[in-house]
Every structure is written in structure tokens, then in C-alpha cells.
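Inspection log for the structure reproduced underneath, given as C-alpha cells.
For this depiction, one protein chain was excluded, whereas all remaining protein chains were kept in their positions.
After this line comes chain A, so read on.
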């Protein structure tokens, strides 16, 4: 039967800006970058976890009509259709500081939760990311 999740998808209105954010600022690596007809098939993954990739998909024709693509962009921009990525770290405070140093806009400080220490932020488009240092650490 089914064995694992290999690629998850989020919508990004601008794939170059998405690369600048996910690769240059968050430390993801490009896994596939293929021009596929009118669509650029673009996936990124964490170097420490190449089995879980994220497809950075630009809404637009012919997959979506111009009208639908505009609606998708608007919904992502108001956080309503924005995807969620839940990420893990072995040190939430250090990661928070490193991301801040790389210029990531971080509206939350790391917070102690029943399941660990976590904080959330958004990508430049409205997608939601959450970083957790889980209890106990997964690498323990």
C-alpha cells in the first residue's frame, strides 16, 4: 500500500521569488527545476530530508484560467488558500536567530508548547510556515 509522502504542493505566484526565499533564506535546495511546456516544475527539499519535497507551483494557464489563477493568488495573499508547511528543528531559538539574521520577517518569538518549542511565520506570498523543536528531540 502507500508508503510515504514524496512531494507536497503549495502555490507561489512568483517562482523566482519563491526560490530566493526557500533556498537563499530558509536553506532548502532545488531538487527539480524543469520547464514542462508552459509550466516550470520546481521542487525544493531540505538537504537533510531529500525524501520530502515541496512543489512550488505557479497558478496560471493552461492549468488554471487567468480568472482562476487570479482568484488563487488573491486567496493565497489573504492567507485563505495559503499552504501550511510544518518543519522541525533541533534548536528553535538558534534557528529563529539564524532566520532573523537572514532577513526573514518573524512575527513570533519561539513559544513553549505542550509538544515542544515553536514559532510561525509566512513566506512572501501568504503561505504559512511553522517550525517546531519537538519534545523529545527527534534526533535523541
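In this section, a contact is a pair of C-beta atoms (placed from the backbone, for glycine too) under 8 Å apart; a residue touches a chain by one contact, two chains touch by 3 or more; residues count from 1.
Here is the rule we use: contacts and distances are computed from a predicted model.
The chain not displayed here is annotated in its UniProt record as "AraC-like DNA-binding protein", chosen from "PTS mannose/fructose/sorbose transporter subunit IIC", "Cytochrome c oxidase subunit 1", "AraC-like DNA-binding protein" or "Probable chemoreceptor glutamine deamidase CheD". Contact with the undisplayed chain is limited, among A:39, A:55 or A:70, to A:70.
Check A:47, A:62, A:114 or A:136 against the missing chain and you find that the one touching it is A:114. For chain A, the residues in touch with the chain missing from this view are 13, 70, 73-74, 77-79, 84, 86, 107-108, 111, 113-115, 118, 120, 122, 125-126, 128, 130, 132.
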